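So that we are looking at the same thing, I have put the structure below in structure tokens.
Right, chain A next:
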Amino acid sequence: MSASFHRAVNVLKKMIDTPIASYFNSCLHCGLCAEACLFYTETGDPKYAPIYKLEPLRRLYQQEYTLMGRMARLFGLSRPVTATEFEDWKTLVYDSCTLCGRCSLVCPTGNDIVSMVKCLREGMAIAGHAPQGMIDVTKRTLETGSPMGITWSALQRKIENIKTETGLEIPLNQEGAEYMLVISSLEIAHFPGFLTAVSKIMRQAKKTWTLCSDAFEASNSGVHIGVSDIAKEIVSRIVAGAEKLRVKTVISSECGHAFTALRWDGPNLIERPYRFRVRHIVEVLDEFRKQGLLQTIGHEEARLTFHDPCQLARMGGVLEPQRKLLKMVASDFVEMPDSGEYNWCCGGGGGVSDNEDAKELRLVAFTRKRAQLEAVNARRLVTACANCRIVLGEGMQHHQMNVPLLGLTELIANYLLETTAGGTE
Partner candidate 1 sequence: MTNSQRIVVDPITRIEGHLRIEAEMGEAGKIVRASAAGTSVRGVEVILSDRDPRDVWVHAQRICGGGCTVSHAVASIRAVEDALHVSVPHNAQLIRNLMIGTQFIHNHITHFYRRQVLDWVDLLSALKADPKATAQLAENISHWPKSSPGYFADTQKKIKGFIESGQLGIFANGFWGHPAYQLPPELNLLVVAHYLEAIAWQRDVVKLHTIFGGKNPHPNFVMGGVPCAINLSGEDATAVNMAGLQIVQDMIHQMQAFVEQVYLPDTLAIAGFYKDWAARGEGIGNFLCFGDMPTKEAGTQDSFFFPQGIILNRDISTIHPIDLKNATEIQEFVAHSWYKYSVGDGHGLHPYEGETNLHYTGPKPPYEYLDVNAKYSWIKSPRWQGKPVEVGPLARVLMLYAKGHEPTKEIVHDTLEKLSFGLDAFFSTLGRTVARALESKLLAEEMQHWFGALMINIHAGNLRTFQRDQWDPSTWPQETRGVGFTESPRGALAHWVVIQEGRIANYQTVASGTWNAGPRDTTGQSGACEAALQHNHTVADPKQPIEILRTVHSFDPCITCAAH
Partner candidate 2 sequence: MENREIEPLESSMVHGVSRRTFLQYCATLASLMALPSSAGVAFSKALSSVSRPPVIWLSFQDCGGCTESLIRSNVPTLEDLLFNSLSLEYHQAFQISAGIATEAARKDVVQKNWGKYLLIVDGSIPMKEEGVYSTTAGVSHYDLLMEMAKGAAAVIAMGTCAVSGGLSRAYPNPTGATAISRLIKDKPVINLPGCPPIPVVMTGVLIYYLTFGAFPELDALGRPKAFYGETVHDRCYRRPFYEQGKFAKSFDDEGARQGWCLFELGCKGHITHNACSTKKWNGAVSFPIESGHGCLGCSEPGFLDTGSFYRALSLPEKPIGHAVNALMAGAMVGGSMFMTNRGFKMVAAHTHLPSCVADLEKESGG
């Protein structure tokens, strides 16, 4: 047994807990989790059944933490879990799982499968079976501060551009600001309009806000790849930044996983509560809306639908705000079938979009999204996650669909009362 495999088993042993034990003992092999998983529904391949992805973990649990399992192993009645098995499971645990959590929602015995996949990834990664793309992303995050290698100075240049283009001031390292925004480098690279939109909205809402040079990146590939130690290191930067600037609220940008990592995983990773709140930008917008700080004018006339990012909605509990916000600015908002907490994943969450090996499968899985979109025949597709946006774009391109994609924040910003003169985009 190699040191890394040994360490992997060790970490899994550390992590296996009562809920996991309870879940494994509840499983009936009914296959309903598969019916909820787009990798199974779109391929029909039973190996993509979510619970099957956990086989190594289940066996490890049985062999380590049940008397029957220990005895079986003692008498040679069960094979120990091996490194080869981890290797074999790599495609199941990383390529065909977006941590979307839909399986956890439908399991009739209540098994939280996605939590177990996250657990298993912990071991797989340490054993050296994480996909190279995700390793690279993680490495870049640790080395440069951002998964895409975008440095603070690169961001500063973007900010300069925005200032030049729109005249909007983006505060940097403002101690005592009410809000601190962390953004996904995807947005910096692909959707700079997001930052502009936030600036406009903040201006209209008259809120103090800031970016932090030490902690501008929202996404946390440590959570994706499944290494808590790394995830902790990444989240700690934001915590340090926010606490240094003494902000009240950290706004997670339109990136679902980043929100999950910061909002739900972060305190558990650093093992203490934050001294600030964490809110997704959509939540913040909704708070502004409720306080009447969000004045819009006009409506998007084209039929418009919303893709609920898994981590925002199902895994994040943000279900209503986006709808209320949309209704402010869209006259023909339609819900896709299976919307809200039952929405289907774009197919690229959980680091899958970083994983080149998974691309083909991801595009197959997109069939599900296409069907959803076609069902409502929407002319616009809005979402609130940069990663979803990119994956959806890729998918639509691959599937030769032509539905314009928009971020929710940008859509709102487009209809802000004071920005009408400024034109759209």
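Please note the rule applied: contacts are C-beta pairs under 8 Å (C-beta built on N, C-alpha and C of every residue); 3 or more make two chains touch, one makes a residue touch a chain; residues count from 1.
Per the selection procedure, all candidates are chains of the complex that A comes from, given by their letters.
Keep in mind it's a predicted model, so treat the numbers as computed, not measured.
Enquirer: All of 1 or 2 belong to the same complex as chain A; which of them touches it?
Expert: Looking at which candidate touches chain A, I get 2.
Enquirer: Mind pulling up the chain A residues that touch candidate 2 in the complex?
Expert: These residues of chain A touch candidate 2: 2-5, 7-8, 10-11, 13-14, 16, 64-67, 83-84, 86-87, 125-130, 135, 138-139, 142, 225, 227, 229-230.
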